[in-house]
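Complex shown without one protein chain; remaining protein chains in place.
Then we have chain A:
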């Protein structure tokens, strides 16, 4: 009798997963055939009291109460699993594994969280944020390049800060790979620990670098020599112009203007450096004996705002008032 039932079952079986609810609905539809099916269903239903285990073992499709359950191949496996072997499916582990599997997929909850963090209107956000933050937690003092400037009191950088605050004109000596390149005279607006300087109203006087043998033979350039050279250049140019007497009245007056401008600077330089241990040079003699400057010309230019990288600075000299 059971075999007959099994055969008829395998013919008539359609939907595999039928819960007890579905069983009741199928029962109500067809009357005569229902009794048989109904019988079989209840026999295969684990929770019913007419469960037939032999039938369940041999039937092709048994409705499982928990379809997503872990399957074991034998009871020994189940036993070792329950004893807590390696990789035992504790609830935390199961969740972790599931989360790892879903790592790539976009988690809508996470997206929502991130969206809420997004700044739509920066002013708004800051207003709200600062209002909330200030009562519970005192903000640590902001440390940035501007706040660090006054921190160097007592050190040379502190002196530089004084020049910034009191707007003292300074002279910055710029270096070439070996020796002095030139001098930048201006006001320092900002600086940092690397001696990078932001300067305004800069007058730069510099000499073109010498190349090769000339550099080897030339005496080291000093500030004194630099300005003397400038003066020499200009007097040489001036004399060249004065030799041509044709239409140069306007330009010669322009040039004498220039030399007059450098003169006070030059005498100032000389008075400054006469105290140093460099030899004091007599200008008139030097001009007579110096050759015409063709290489390593000295140039002057004015830059309104200049940034100097600290690596190139030799020294900073305060121009006393």
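The rule is short, and it goes like this: a residue touches a chain if its C-beta (ideal position, glycine included) is under 8 Å from a C-beta of that chain, and two chains touch if they have at least 3 such contacts; residues count from 1.
What we mean here is this: contacts and distances are computed from a predicted model.
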Should one name the undisplayed chain from "U7 snRNA-associated Sm-like protein LSm10", "Large ribosomal subunit protein mL51", "Sorting nexin" or "Tetraspanin" using UniProt, the answer is "U7 snRNA-associated Sm-like protein LSm10"
Missing-chain contact, candidates A:44, A:183, A:226 or A:308, resolves to A:308
The one residue from A:174, A:215, A:238 or A:314 touching the chain left out of view is A:174
Among listed residues A:47, A:68, A:144 or A:243, the absent chain is touched only by A:144
Touching the hidden chain, out of A:111, A:190 or A:214, is A:190
Residue positions on chain A contacting the omitted chain are 116-117, 119, 122, 126, 129, 133, 140, 142-146, 148, 174, 189-194, 196-198, 200, 208-209, 303-309, 311-312
